[in-house]
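Structure, as structure tokens:
The complex appears here minus one protein chain, its other protein chains still in place.
Letters are used for the chains, namely A, B and C, taken in the order the chains are written, and counting of residues starts over at 1 for each.
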Amino acid sequence: MIVVMKAQATEEEIRTVVRMVEELEYHANVIRGVERTVIACAGEERGPQHSLAHLEAVSGVERVIPVLKPYKLASREVRPEGSVVDVGGVKIGGRAIIVMAGPCAVESAEQVEQAALAVKRAGAHLLRGGAYKPRTSPYSFQGMEAEGLTLLENAGKKVGLPVVTEIMDPHDIDLFVEHADMLQVGARNAQNFSLLRRLGRIRKPVLLKRGMSTRLEEFLMAAEYVLSEGNPNVVLCERGIRTFETATRNTLDLNAVPMLKQMTHLPVIVDPSHGTGIWSLVKPMALASIAAGADGLLIEVHPKPELALSDGPQQLRPDKFEDLMRAIRPVAEAVGRTL
Amino acid sequence: MIVVMKAQATEEEIRTVVRMVEELEYHANVIRGVERTVIACAGEERGPQHSLAHLEAVSGVERVIPVLKPYKLASREVRPEGSVVDVGGVKIGGRAIIVMAGPCAVESAEQVEQAALAVKRAGAHLLRGGAYKPRTSPYSFQGMEAEGLTLLENAGKKVGLPVVTEIMDPHDIDLFVEHADMLQVGARNAQNFSLLRRLGRIRKPVLLKRGMSTRLEEFLMAAEYVLSEGNPNVVLCERGIRTFETATRNTLDLNAVPMLKQMTHLPVIVDPSHGTGIWSLVKPMALASIAAGADGLLIEVHPKPELALSDGPQQLRPDKFEDLMRAIRPVAEAVGRTL
Amino acid sequence: MIVVMKAQATEEEIRTVVRMVEELEYHANVIRGVERTVIACAGEERGPQHSLAHLEAVSGVERVIPVLKPYKLASREVRPEGSVVDVGGVKIGGRAIIVMAGPCAVESAEQVEQAALAVKRAGAHLLRGGAYKPRTSPYSFQGMEAEGLTLLENAGKKVGLPVVTEIMDPHDIDLFVEHADMLQVGARNAQNFSLLRRLGRIRKPVLLKRGMSTRLEEFLMAAEYVLSEGNPNVVLCERGIRTFETATRNTLDLNAVPMLKQMTHLPVIVDPSHGTGIWSLVKPMALASIAAGADGLLIEVHPKPELALSDGPQQLRPDKFEDLMRAIRPVAEAVGRTL
Partner (left out) sequence: MIVVMKAQATEEEIRTVVRMVEELEYHANVIRGVERTVIACAGEERGPQHSLAHLEAVSGVERVIPVLKPYKLASREVRPEGSVVDVGGVKIGGRAIIVMAGPCAVESAEQVEQAALAVKRAGAHLLRGGAYKPRTSPYSFQGMEAEGLTLLENAGKKVGLPVVTEIMDPHDIDLFVEHADMLQVGARNAQNFSLLRRLGRIRKPVLLKRGMSTRLEEFLMAAEYVLSEGNPNVVLCERGIRTFETATRNTLDLNAVPMLKQMTHLPVIVDPSHGTGIWSLVKPMALASIAAGADGLLIEVHPKPELALSDGPQQLRPDKFEDLMRAIRPVAEAVGRTL
């Protein structure tokens, strides 16, 4: 931690800061520059009680700059070779690109089975589908809830695909653990720490989506909540951030893919369906995600998007999804991956 | 709802859209312009099953523009005179400016009592304090939890102030209802719909903070979750949004105050402590909030900010808070309010 | 400047950085922490050739953190008492609040004279009006250009108000110096360094608007372009930044007012007309600006907004402007200012 003193800080103020730093059991190095003094603090920085950040409230201090990354267990440094997460036998984070596909929401047994058959036939590795839906409006379709969970599980079993679905309430965990192979945390719950902490106490893999305004460092801190409770099976998902641009629903931040691969050992996948909000952009952005180094994709596929109860405009028809899967293979191979 | 067809849409495509609109029991008005055709749909737009938005997935459609506001119960139109919310006898939304103040986190009986005494003496109307803290890092101080809740309640009783505190998990509601006078939903849970829905089933007032990237319309939809379940006691709180600016912790969006007052009948308060993240900006932005038309303020006050376990740099010392309270009165009077 | 080395940086890499730092004539202090090494560089940091930032391209370096502020002449430290800028006898930056008002665009002699009379009568101190208009579309009204400049000048003379108007092209400077009392740089040219540099070579006051995505530090660097060429007469104007919010045209960042007042000695005014884009929000946000500490306001006033050739929805009618001026006085007095 580096404490930058104000240009006009007094000697007394500098001495006070040094004393406070040393009371917190850090070593204080005072460096006097031409215009201002900085105090470099050496020691272990991450303990809850010892936050030097609060020195910003001390007289004469201009700002406090952290040097260490705030995440530990998620850091690439602890596992340089990268993690592989096993979801019902499907391995995410290896050389093979993994595709999760299915409808935004489970709407009926028939709809989810049609979707499951279609995505299986096209080569997807996991079946996705929402049973509990976080909708902006209380008047919108909220999902089939527990019934939808069973329909999804059945559809997955029928076609032989593990299933991934979104959990919103920490108290539903037992139900989800019983019926799903991977539990998704949606963008709106990206910093729902009660939920994250509980997910850290199970072993089922967690698919953690980036929040709409979550910085990458905060994204890794959210993962750290799960990891620090004991569940190492976390996969990160870039799904678009919120910016000033209105031509697309979100701004898919593909910079995040190679940046996260440098920062963390966790697998990183991309959701171009939410990341664009427009079905005709899903294919090019799926290919771009693979080229950028993503370990997999999350794609919304619906038998009849124009009748979908949620997010119709961004779901692919089965034939478009087949076309996408065919297009992925050569790009994957071009960057040394397989499909 | 207005459906804008593509410039090159065929007659067949236009007919299909008209048919789909009418199947959803709307009346379709086809208007042929010089370059393109638009279809204006008249009818009740908000039902969950009848979302015309999905027509964007239909061939020939360029985009679908909603005309009605998606919120009903929160709309100013249903209560033009504005709502007043009663929190333990304190009325928010009337002519009087209401100030809620206290420490970011409850840290000890002594600390919260000192803070309570200080804010009461300076003229605050409610005592705030965090018992359960949503922290970016799992390694940061997470709050004293249930014990903190009791300490806060006791401090409030001692000085005679109702208390407001943040709830993070829907399953803690009974505990909070017992010990607090107003339940706060923090920015990170602004779209935690499980939590919002449960808060709609109690009668205790809810202080709903805007999320870091929540648009005003979405903010009102979050309020609508609470209102539509039956709890009319909602107060909105602008607390800064996330932008590209890094000089301040957040960008306090005061445009939101008069804009919300036009859109909704719910009271609107402002949190300049989080909205700036810097104690020396709290006073000017508190005054600006009042001048912009806010019904109240949420201010962080700590006996010793430099020793605070969270958010030290943005908490006011008691003497600075007294100074702030003295400065508020003339500004409130200048805009026809009282303190 | 602080150089943070990677956790796994070798001794060889550390030595190389130290050598490079010393070749640039800084003193290098090597501080070895528990996890990583930082190198604190003392010396004068702002020279063009000596940028240590490029050390980020050196092997073993994780990041380089600047300690000094990049602006010098704009810094509050060089003139703690604040600057006062004289515009045709009107002093901006003193105790008195200064109001600049007039139409978005000069449209005719009659329109600008009506507006001039109205704003003068209501108590404005300067007349604003656009002759050269930066419009998003080449098909929109582009302003009356040189003719508009003369009409504005004449209207100002008629009612006895100095005039402020926007300059877009550095080669029009002589024309503007002849006809206007203050030259405005619009948000779209906030980093048009050719223009800023030329404005630094005259003595006429410059009204520098913040760009739509300009950070405060960059805003002061833009002012520094003018100051460093020799023109000390710069007034800053917050006019709203671009964020994800779409309910208002821009997000007026009032945090910027007290923050800038701490960072710089230059006067700071606010433009709530562009900052909101909605006439009914102009009054509350004008009052909020004053309460936040602004030295003045820039307000769009048009005799008939519904017929305006640009920005109709955000211009005030003369009677609304009079109402605003009446409302400003008590707020100004409440914060120790005059009108």
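Note that in this section contacts are C-beta pairs under 8 Å (C-beta built on N, C-alpha and C of every residue); 3 or more make two chains touch, one makes a residue touch a chain.
If you're wondering where the values come from, they're calculated on a predicted model, not measured in any experiment.
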Missing-chain contact, candidates B:E12, B:E35 or B:E81, resolves to B:E35
So which of A:K91, A:R215, A:K304 or A:R317 would be touching the chain we can't see?
-> A:R215
Among B:V4, B:V18, B:L117 or B:V177, which one is in touch with the chain left out?
-> B:V4
Interface with the undisplayed chain - residues on subunit C | 20, 46-49, 51, 53-58, 70-71, 134-142, 168-171, 188-189, 191-194, 197, 211-213, 218, 221, 224-225, 228-229, 242, 279, 305-309, 312-313, 315
Missing-chain contacts on subunit A, rising order, are 213, 215-217, 241, 243-248, 251-259, 262-263, 275-276, 278, 280-281, 284-285, 287-293, 327, 330-331, 333-335
Touching the missing chain, which residues of subunit B?
-> 2, 4, 7-8, 29, 31-36, 38, 40, 42-44, 65, 67-68, 77, 242-244, 246
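Rule of thumb we're sticking to: only the chains that are shown with their structure count from here on.
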Same or different: at the subunit A/subunit C interface, is the fraction of residue numbers used by both copies above or below half?
-> same
Computed distance of Cα centres, subunit C from subunit B, in Å | 30
Could you give the separation in Å between the centres of subunit A and subunit B, each centre being the mean of its C-alpha atoms?
-> 25
For subunit A, which residues are shared contacts with two or more other chains?
-> 242
